[in-house]
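I have placed the structure first, in the form of structure tokens, so that the comments after it can refer back to it.
Every protein chain but one is kept in place in this view of the complex.
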Amino acid sequence: MLETLKKDVYEANLEIVKQGLVIYTWGNASGFDPEKKLLVIKPSGVDYDTMGPEDMVVVDLDGNVVEGSYKPSSDTPTHRYLYKTYPELRGIVHTHSQWATTFAQAKQNIPPLGTTHADYFYGTIPITRPLNNEEIAKDYEWNTGAVIREIYENIGQTPLEIPGVLVAEHGPFAFGDSPAKAAHNAKVMEEVAKMAYHTAILSGGFKSMNKQLLDKHYLRKHGKNAYYGQK
Amino acid sequence: MLETLKKDVYEANLEIVKQGLVIYTWGNASGFDPEKKLLVIKPSGVDYDTMGPEDMVVVDLDGNVVEGSYKPSSDTPTHRYLYKTYPELRGIVHTHSQWATTFAQAKQNIPPLGTTHADYFYGTIPITRPLNNEEIAKDYEWNTGAVIREIYENIGQTPLEIPGVLVAEHGPFAFGDSPAKAAHNAKVMEEVAKMAYHTAILSGGFKSMNKQLLDKHYLRKHGKNAYYGQK
Amino acid sequence: MLETLKKDVYEANLEIVKQGLVIYTWGNASGFDPEKKLLVIKPSGVDYDTMGPEDMVVVDLDGNVVEGSYKPSSDTPTHRYLYKTYPELRGIVHTHSQWATTFAQAKQNIPPLGTTHADYFYGTIPITRPLNNEEIAKDYEWNTGAVIREIYENIGQTPLEIPGVLVAEHGPFAFGDSPAKAAHNAKVMEEVAKMAYHTAILSGGFKSMNKQLLDKHYLRKHGKNAYYGQK
Partner (left out) sequence: MLETLKKDVYEANLEIVKQGLVIYTWGNASGFDPEKKLLVIKPSGVDYDTMGPEDMVVVDLDGNVVEGSYKPSSDTPTHRYLYKTYPELRGIVHTHSQWATTFAQAKQNIPPLGTTHADYFYGTIPITRPLNNEEIAKDYEWNTGAVIREIYENIGQTPLEIPGVLVAEHGPFAFGDSPAKAAHNAKVMEEVAKMAYHTAILSGGFKSMNKQLLDKHYLRKHGKNAYYGQK
């Protein structure tokens, strides 16, 4: 079942390795079928070299494995929480990529500092609050999803407007309307984080870019008045 | 028409990817034919993998597409403005390369700090002022060309003497007497920016190099008394 | 003799080159057979390109070469000291990898700053005290092992709980229950060091992560209640 989605998820998992975002088994990509309400995700701790599309695991929103011979990624409850909360998501990618993780470890969000950021993220890439000890002790991965939702609600934006978020002391999650798009946004977030880091060091702190320029760049690529790319 | 220029522009677009200056579709290279007053530029948002020389778009200086089945790069008005103002330019490259963009985001020019810089840029690589809201709202890309011209006029130099400029909160543009040379200069600007960043951090700020040494290195490679390279 | 271990040690030596941890001959990997009380180690200063599994040297715990036509690595006494002290070790890797060596040179340990660290190291990656002049003058390499033991005793942990250590003004050693695992942990330590460096610069110092989160991540991958990966 869901053979196309399995292939898409498998390829997104390979792509984040190819783009230098993941070494060893330090990441996972998933995809979601909103009609069947099923998600497809990488198996836990399996080598990328030996993995095939058929090894992807199908899980329902309550966490039952519907198909697959492997255990799903240990981060599956986070993915479930997010697809349940934001059914418009079709792809989620989690990595420990170096620059985004640096921001996560420093508990520092990534304000928009230039048009590279603005072309993809309609505002600051937010950082969650740290989970408290109770949230860590019980249902840790599920609660990771919950703090992601909390920060999006606090800033009044959605994971498709700002398709990346940092979990404090942990690392980045990226989103998309497909697994491939989530992988793409994970790479963009990493590049944006790298430039934001050096910009902040060079200019002695974070000063957000002109809001009008942010709007201009985001809206020339997204929404009904977009004019970037081919029609 | 302009088959040779199309090939040159196509190759310059591939070169900036190969040199690590561009990922995805984050850049564009163009070339100019001063007799026909036509420019050739990359199509907007098209994958580098599938693109061929025949996909380059021919545009006149008023922005009309003269030949090509794709829409030209959304930054085409910037290129038009610059070829109109500086007809001696034959190539323009725009990227979001990491180190040059870091300077652009920090709104910091790149003073000459050593002979690597001096071999290519006859003085400080300037940064434009930010566009104001009016300039962003209407004819944004055209006005990007205008602020580039403004800064070159302010410093009393030309895009061929200083073949690189930073647009505030955006990124670098590089220039050359051919598309290949513009791509080459985009790479040099990136290397120079990377070293300038670390030099400034290491020495606690930007201290321009000895003007006599700048002259020596620039003029041993450029102008009528140059003695670098083969005759 | 020990043909399998020779092959494992040879491959661990190649792996640390492939992972970018070692250039030229700047590193060595060894493995230990606890029943025969013999260790297998890379020959000293031999090119990785021309080396084969049969060139690995077999040494006993007193430093006698039991088999092999080459001299063993000049760091062999350090490896001997550690296998003697910690017979549960099966692999040791020493490199001069850039980020871990940067911490070693700065005489700065690596506190846990995020889950990437916590997934592998159950607490701070410690740094030894500098060797004193007497320890340098006589039995330098053996004494390097001794200061490593000293720091583990001081923090009350073992090389398998914290499978990496920094030797002051020198560089990192990594440990594992196989040569491959030691090489793996050397790479992880390098990535963790790189992110710790930038996190500290970005946040103005080192602030250890929540201990509860450290426990959660370490223990979901290690020990009897681990639930990461397949089993």
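A, B and C label the chains in the order they appear, each numbered from 1.
Keep in mind that, in the parts below, contacts are C-beta pairs under 8 Å (C-beta built on N, C-alpha and C of every residue); 3 or more make two chains touch, one makes a residue touch a chain.
Small disclaimer: the values here were computed from a predicted structure and weren't measured.
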item: Omitted chain - touching chains that are shown; value: B, C
item: Residue of C:K7, C:R149, C:H170 or C:K207 in touch with the missing chain, whole complex considered; value: C:H170
item: On chain C, residues whose C-beta touches the chain left out of the figure; value: 23-26, 43-46, 70-71, 74, 96, 98-99, 101-108, 130-131, 133, 136-137, 140, 169-171, 197, 200-201
item: Where the missing chain touches chain B, by residue; value: 113-116, 184, 187-188, 191, 194-196, 198-199, 201-203, 209-210, 212-213, 216, 220, 227-231
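Following the convention adopted for this analysis, only the chains that are shown with their structure count from here on.
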item: Category of the chain touch graph - line, ring, star, complete, other; value: line
item: Fitted rotation between chain B and its twin chain C in degrees, CA, nearest 5; value: 180
item: Chain occupying the most central position, where position means C-alpha average; value: A
item: Interchain centroid distance [CA atoms averaged], chain A/chain B, Å; value: 33
item: Touching two or more other chains - residues of chain A; value: 201
